[in-house]
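All protein chains of the complex are present and in place, except for one that has been dropped.
Note that the chains are named A, B and C in the order they appear, and that numbering of residues resets to 1 at the start of each chain.
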Amino acid sequence: MELTLEHRTEGDTTVLDVAGEVDVYTAPKLREKLVELVSDGHYDLIVDMTKVEFLDSTGLGVLVGGLKRVRSHNGSLELVCNQERILKIFRITGLTKVFPIHDTLEEALS
Amino acid sequence: MELTLEHRTEGDTTVLDVAGEVDVYTAPKLREKLVELVSDGHYDLIVDMTKVEFLDSTGLGVLVGGLKRVRSHNGSLELVCNQERILKIFRITGLTKVFPIHDTLEEALS
Amino acid sequence: MYMAELRVPRDPMYVGLVRLVVAQAARLAGVPQDRVEDVKIAVAEALANGSDRDDELGASPPVEVRFGRGTAGFEVTVRGLSQPPPATADDDVVDPAIDQLDPKLRFTLIEGLTDEFSREQDGDLMRLRFVVGVT
Partner (left out) sequence: MYMAELRVPRDPMYVGLVRLVVAQAARLAGVPQDRVEDVKIAVAEALANGSDRDDELGASPPVEVRFGRGTAGFEVTVRGLSQPPPATADDDVVDPAIDQLDPKLRFTLIEGLTDEFSREQDGDLMRLRFVVGVT
């Protein structure tokens, strides 16, 4: 299972669907995508991680990097994640305090 | 994926459904099953390998052993297999000449 | 106490492979599925340790992973290059384009996900060992 990335706009927000494994091998692809979105003027991002099968600290680092980028444009980066095994690593690293995390995309959009 | 074995009778014939991986680790289970069937008086066997995901020479050896057992009771052992990757190993080892191999269970039963 | 040993080049390409094989070994050893997920992340973190060094990949020693059922549970030891010493105490030196968390978070994660965790520096190398209980 590799990493697939697809984005679409919903009103003023850009939703990035992430599916597969985000690890030290695939994270550069996610980083490039986030850099590209921000340089194309997408400053309000929702990263939907519902279909993420694996995420480690390299992936967390890329998300934090994305957050810094959108914030430098007064933007936002929120997450959708309802998988306990992934929420756990946000909790252990203290990043639940850094990212708004929603159970569903609907909740994130509202 | 482990190995699962289920048998049922169809008229005078006993059909053994083999699913999963038959390798050096799981083959003893298949051997036991064949020994058990023969000692319970099932001498005409069809081994349905449609759901076999892996088979190596250890598995072939067990099938040959089963064939010897039923033959010593004037019985038969036929195979159902339509997967090229498995048929290939019967061909390479010359066992296509030893076992009647059918594409479908219907063909084997008729 | 049966241990398997896997040695791979220090290349991100192999990280998925190591995760796969150690996870499968954990399942065989009786680690419950939700803890197998923990093992996968812990292994990834242990392998990522030192991945921010700029040594030539080819010149690096391979990463050694030993794993199997030990007395305390399913044990994994990863031996490879350790992370570089912080160049300076000034946080601003870190290039923000690199998007890396504090490398120490890797240890926090391994510690949070496993039942036992220790690390040992040995010159340029580091040995990380962790254990996850089996049922």
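One rule holds for everything that comes next: a contact is a pair of C-beta atoms (placed from the backbone, for glycine too) under 8 Å apart; a residue touches a chain by one contact, two chains touch by 3 or more.
Predicted model, so just to flag it, every value in this text is computed and none were measured.
Enquirer: With touch as defined up top, name the shown chains that contact the chain not shown.
Expert: B, C
Enquirer: Tell me which residue among C:Y14, C:F74, C:F107 or C:F130 touches the hidden chain in the full complex.
Expert: C:Y14
Enquirer: Need a quick check: the contact residues on chain C for the chain that isn't drawn.
Expert: Touch set of chain C with respect to the missing chain: 2-9, 11, 13-14, 16-17, 20-21, 24-25, 28, 62.
Enquirer: Just checking the interface: what residues of chain B touch the absent partner chain?
Expert: 21, 23-25, 31, 54-58, 60-62, 64-66, 68, 85, 88-89, 92-93
In this section, only the chains that are shown with their structure count from here on.
Enquirer: Roughly how far is chain A from chain B, going centre to centre by Cα mean, in whole Å?
Expert: Each chain's C-alpha centroid was found; their separation is 50 Å.
Enquirer: I need the residues of chain B touching at least two other chains; which ones are they?
Expert: none
Enquirer: Give the residues of chain C touching no fewer than two other chains, as numbers and ranges.
Expert: There are none in chain C.
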